[in-house]
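The complex appears here minus one protein chain, its other protein chains still in place.
Letters A and B mark the chains in the order given here, with residues in each chain numbered from 1 onward.
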Amino acid sequence: MVNLEELKKEASQILKEGKVKYIIGFQRGSNGLLPVPAFIKNPKDVEKLVWDPTCVYNLTLFLQDEKRKKTKEKEPDERPVGIVVKGCDSRAINVLLQEEFIKRDDVYVLGVSCENTGVLDEKKLAKKLKGKKAKKVEFGANDDFVITTEDGNIKIAAQEVLAERCLECKAHFPVIYDVLIGEKTKRNVENPFKSLEKIESLPPEERWKFWKEQIEKCIRCYACRSVCPMCYCDECVADTINFVVTPDTSAEEKAQKIKWLEKSPVSSENFVYHFVRAIHLAGRCIDCGECERVCPLDIPVRFLNKKLEKEAKELFDYDVGFDPDKPSLVSSFKDDDPEDFIR
Amino acid sequence: MAEEFEPKIVAFLCKWCSSAGSDLAGVSRMQYPPNVIPITVMCSGSVSPLYIFSAFNKGADGVLVSGCHPGDCHYIKGNFYARRRIALVKKLLEYVGLEPERFQMSWISAAEGVKYTKVIKDFVQELKPLGPQKKLRRTQ
Partner (left out) sequence: MEKVLSKKAFPQWVKKLESYTMYLPRKDGDFWNYEVIKNPEIIDLDYLNTVLSPKKIIFPQREVLLEFSTSNEEELKINEVLPEEAQSVIFGVRPCDAKALTLTDKVFGGDFKDPYYWKRRNSTALVGLACNTPPSPNCFCLSVDGSPHSKEGLDILITDLGDKYHAESFTKKGDDLLNLAKALFKNPTAKEKKDLEKIQAESKKKIQRQIKDTKKIPPKLKDMFDSPFWDEESLSCIRCGICTYLCPTCHCFDINDEVTSSSPIKGERVRTWDNCQFPDFTMHSSGHNPRPDKAARLRQRILHKFQYFVELYKNYQCTGCGRCISKCPVGIDIIEVLEKARDYGS
C-alpha cells in the first residue's frame, strides 16, 4: 500500500533540507472529483498532498514550464524539482532524459506505485454510479476502489472503472525514482494493444469512415498537444506562426514561411495536425492517455499513438520509456529492419 | 468516352541516387508516364513525414519516397533512418484507411534508370483504378 503519510514525510523532509526547489504533486481542487496540480514550496503545505485513483494527470508536463523559466533566469536555482510520478509518468521522465530535454539532476522523483491497479476513468465511474455523485475514491485492498458517495461507501473492482490505458499498462510502478513509495507490483497484461483490435479489424473503408467522423469533430483547441509532456517544441507546425520570429528574422524569411495547414477546422487540415502529432510521438508516447482524457469532443486520439507504439514494438522491438540510455526509435536503426514494403 | 484518370504523383528523390537515376532515364530517352512531379531532396532521410502529409493534403494521388540502396547512402545511414520512419508513416496512413498503394518507397541507384521507369509505370498502373485521392485532399 502506498502510505500517503510516507509521501508527505519524504516531501516535507526534502523541502526542509532544501534539497529541492519545490514539489509538483496533487492536491484537492474546488471542482469535482479530480484533483488539481499542486506546486508546493513551503514544508507546511505538504499536508495538502494527495494520492488516490483520481490523480490522473501526468505532472511531468510541468517540467517544460520549469525549463523555460530556468533558461530566462540570469542566476537560476540549480536545485532539482521534486515531482510525484506514477508508472506511466516515470516513463515520461525516462524519455525526457533520453532526449536530453532534462538532466537527471533536474528532478527529484517521488515515485508512487499504482497499487497494482491504476487511475480512474471518470466517465466509466459516472456510468457505474448511475447519477449518484462520488465524493472520494480510494485504493482498496483487493485490486478495487472504495468510492465514497452521499449514501455511503461502495467497492468496485478496479478493472471496471480503470482508465483504458491502465488496463494495458505494462508497469504499474515507477521505473525511475529517487524514492519509491508503495510496491513494485507485477500484473500480467496479455495483450497491451488489445483496445486497438476493434479498429484494426475493420475493413479499410470502414476504418476511414470511423477516423473521418472522429477527426472532423476536432475544434483544434490543441489540448491534446498542450497536455502532452513530450510536445515541448518551441514552434509547432500547427500554429500560424510555425517558426520562431525574432527581431533578426528578415522580411524574406517571413514571406517564405510555409503554411503547412490552414486554421480552418475541416477534415483535411485536422488530419494533417493529427498525423503530425501522432508521428511526432512515435517511439516517444508513453501512453499516459492524457490527450484522450482532455479532448472536449472525446476524439480517441490515443488510438493513433497506441497504433504507432504497437508498430514500433512489432517492427523494431522497441519499448518506450524503460531505458534512458538507449537511442530513441527514430534516431536509430538495425541493419535488418523490415523493408518488405520497399520496391 | 470519358477521359482516363491520370494520377498525380509527388516523388521525393534523393539527390545522390534516385534523382540521378531519374536523370539517367531521361538522358537515355527511356519512356515512362509523365505523371510524376519529382522533388529532389538531399537524402531520403531528410524527408519529413510532414512533406508526405502535406503532399496528400495538397492533392497528390500518390507519394513516392526514393533513396539509395541500403549501404549506398551518401551520408552513410540516412536511408536507414528513412526506412524506419517511412514504415511508421505507411502504417499510420493505412491505419486511418488510406489505400496502401498510394504511398510507396523504393531504392533506386544512380545507375538504375530502368528501375526508375518501372517503379513509376507500376505506380501509375496501381493508382489508376483507385481514382483521385479525395480523402486527405483539401476539400473546400
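FYI, a residue touches a chain if its C-beta (ideal position, glycine included) is under 8 Å from a C-beta of that chain, and two chains touch if they have at least 3 such contacts.
Keep in mind that this is a model prediction, so the values were computed, not measured.
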Omitted-chain contact residue, chosen from A:103, A:123 or A:155: A:123
Among A:6, A:138, A:239 or A:319, residue touching the chain not depicted: A:239
Those residues of chain A which, in the complete complex, touch the missing chain: 29-32, 34-37, 39, 57, 61-62, 65, 123, 133, 219-223, 225-227, 239-241, 245-247, 249, 254, 262-266, 290, 293-294, 296-298
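Basically, only the chains that are shown with their structure count from here on.
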Rounded Å distance between chain A and chain B, as computed from the means of their C-alpha atoms: 35
Chain B residues within the chain A interface of the complex: 49-50, 53-54, 57, 70, 77, 80-81, 83-85, 87-99, 104-107, 119, 122, 135-140
Interface residues, chain A side, partner chain B - complex: 199-200, 204-212, 237, 260-262, 264, 266-269, 271-272, 275-276, 278-279, 282, 304, 307-308, 311-312, 315-316, 329-333, 335, 337-339, 341-343
